[in-house]
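One protein chain is absent from this view; the other protein chains keep their places.
Up next, chain A:
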Amino acid sequence: MHDRSRSNDQTLALSAAAAGYDERLVFSSLDLSVARGRVTALCGPNGCGKSTVLKAMRAMLPLREGGVFLEGKPLSGWAPKALAREIAMLSQSPSAPEEMTVLDLVNLGRYAHRRGLARQGTADREAVEAALAATDLADLAHRPIGTLSGGQMQRVWIAMVIAQAAPVILLDEPTNHLDIAHALDTLSLVRGLSHEEGKTVVVVLHDLNLAARFADDIVFLKEGRVAAAGPVTRVFHADSIAEVFGIDCRVLSDEETGRPFCIPLAARGG
């Protein structure tokens, strides 16, 4: 196991940020940062602003106040391709034409690395092959994506993100619509990206126990503000979960992994 104690090593941060859609402000004066080389899970009830925070971190949503900073540099006014080489993101419900092949879709991840009219180079091909290998998709490279299962399809999207070769990866509910086996599979893959290749990963997760099992850090969001943030073992306890989700629960610790897990008991009325 690596030494994972460098939690002060911030890489991506929102500072005094405010953002929203039309009339509605989703968050304001939000300060939130994630640590380099670690997996940070964003958790919170529906509508707490998780996806909006993720989009703001990718500079895909104009901030009304404050800023996004990558390694201390503000992310405003960057060229789209330069930004994409630094931060990759998988949105919540990606879509592509059914007859597209796995290879064609994963190739799209290389767009930010292509210059002008240049065709695919060796670096592109190697990155795509590595991404297909990492996601165990090499055998399916020429299959139309319409013929794949939900779990395979999710791996294709992650392969596209890996091919983008950005040091920071943002994932919006990558386990949505996946059964538990495929969800575990996907999250192991995601954690490997961080722990073996040093990527900084931010992942929005619905399932608290999956977050506790796979993340290094957790950020609990409630109504557009950070309710608690820090390493899993420090933040994941019954009080914080009760406050954020409005439920009673019991938090125990798994003997083998040392990871906490939560047994929900009842929703608090009102």
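Just a few scattered comments:
Just so it is clear, a contact is a pair of C-beta atoms (placed from the backbone, for glycine too) under 8 Å apart; a residue touches a chain by one contact, two chains touch by 3 or more; residues count from 1.
By our rule, contacts and distances are computed from a predicted model.
Missing from the rendering is one chain, named in UniProt as "Iron ABC transporter permease" (options: "Iron ABC transporter permease", "Cation:proton antiporter", "DsbE family thiol:disulfide interchange protein" or "Uptake hydrogenase large subunit").
Remark: the omitted chain is touched by one listed residue; of A:Leu132, A:Leu210, A:Ala229 or A:Cys262 this is A:Leu132.
Residue in contact with the omitted chain (choice from A:Leu25, A:Met60, A:Leu184 or A:Cys249): A:Met60.
Touching the chain that is not shown, out of A:Pro97, A:Gly121, A:Gly150 or A:Pro264: A:Pro97 (per the contact rule at the top). Within the full complex, the residue among A:Ala88, A:Ala127 or A:Ile162 touching the omitted chain is A:Ala88. Mapped onto chain A, contacts with the missing chain fall at residues 58, 60, 80-81, 83-85, 88-91, 93-97, 99-100, 103-105, 108-109, 111-112, 114, 117, 125, 128-129, 132-133, 138, 141-142, 157, 160, 164.
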